[in-house]
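Omission of a single protein chain aside, the complex is shown with its protein chains in their original locations.
And now, chain A:
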Amino acid sequence: MPAALLIPAGLGLLFIVLPLAGLLIRAPWTTLPQRLTEPGALTALRLSVQTATLATALCLLLGVPLAWVLARVEFPGRRLVRALVTVPLVLPPVVGGVALLLVFGRRGLLGGWLDSTFGVTLPFTTTGVVLAEAFVAMPFLVIAVEGALRAADHRFEEAAATLGASRWTTFTHVTLPLVAPGLAAGAVLCWARALGEFGATITFAGNYPGRTQTMPLAVYLALETDLESAIVLSLVLLVVSVGILVALRDRWMTTA
């Protein structure tokens, strides 16, 4: 085995593992339980879980039909639509936040109208956090579900039709169960991305404890005032990430 490959490979691995190890080494293990149950940490954690879950629900509601259209309906410009859906994947999240402000902000394209007609204000609210997270996380769900739909044999849907099932019943009773594993994986991935969202959230929803301050925002803030608290919060996010990796290992690590 050539050293020219082995050495950079080893360095690469170290580069990934070392910071994670650092997090574990510097963790204040003795005061950990106490710090975890501090009101600030708990509030941020609860808000994060709630908003990530709501964002995932929103992504499922809108993203599954979008994935179905992309996978099953032939229409001109489908490639363009698919490309548009993946834009949030590569867009810097902070840009996404700015874009959301321009549309849903008080003086935004839709925000002004929402405010004057329904009295609904989105920026700098918990709903705003959900929107920002959904914006960034939706592509993960759409891509996963579209892939699952493409891989599923559409002739099962024909078989359902021959048995008298309407398009809708076929979708709910045949198509969705067939893509359930892909759907679950997409939802978990989407949830994980929403949980870690930072840039779009802080831009669009701000950083108000209890209302818009999610875990990543709390970590960033704690870094300036209380390093140990930041480490503890980071550890929690690390545990969640590893948990997701373990949950999905069968789907993504089968080559090992």
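By our rule, a contact is a pair of C-beta atoms (placed from the backbone, for glycine too) under 8 Å apart; a residue touches a chain by one contact, two chains touch by 3 or more; residues count from 1.
Following the convention adopted for this analysis, contacts and distances are computed from a predicted model.
With the options "Cation acetate symporter", "ABC transporter ATP-binding protein", "Multisubunit sodium/proton antiporter, MrpD subunit" or "TIGR02186 family protein" in hand, the undepicted chain maps to the protein name "ABC transporter ATP-binding protein" (source: UniProt). The omitted chain makes contact with just one of the residues A:P8, A:G22, A:P65 or A:P177: A:P177. Considering the full assembly, A:A161 is the residue among A:V49, A:L102 or A:A161 that touches the omitted chain.
Chain A residues in contact with the hidden partner, per the touch definition given at the top, are 153, 155-156, 158-167, 169, 173-174, 177-178, 180.
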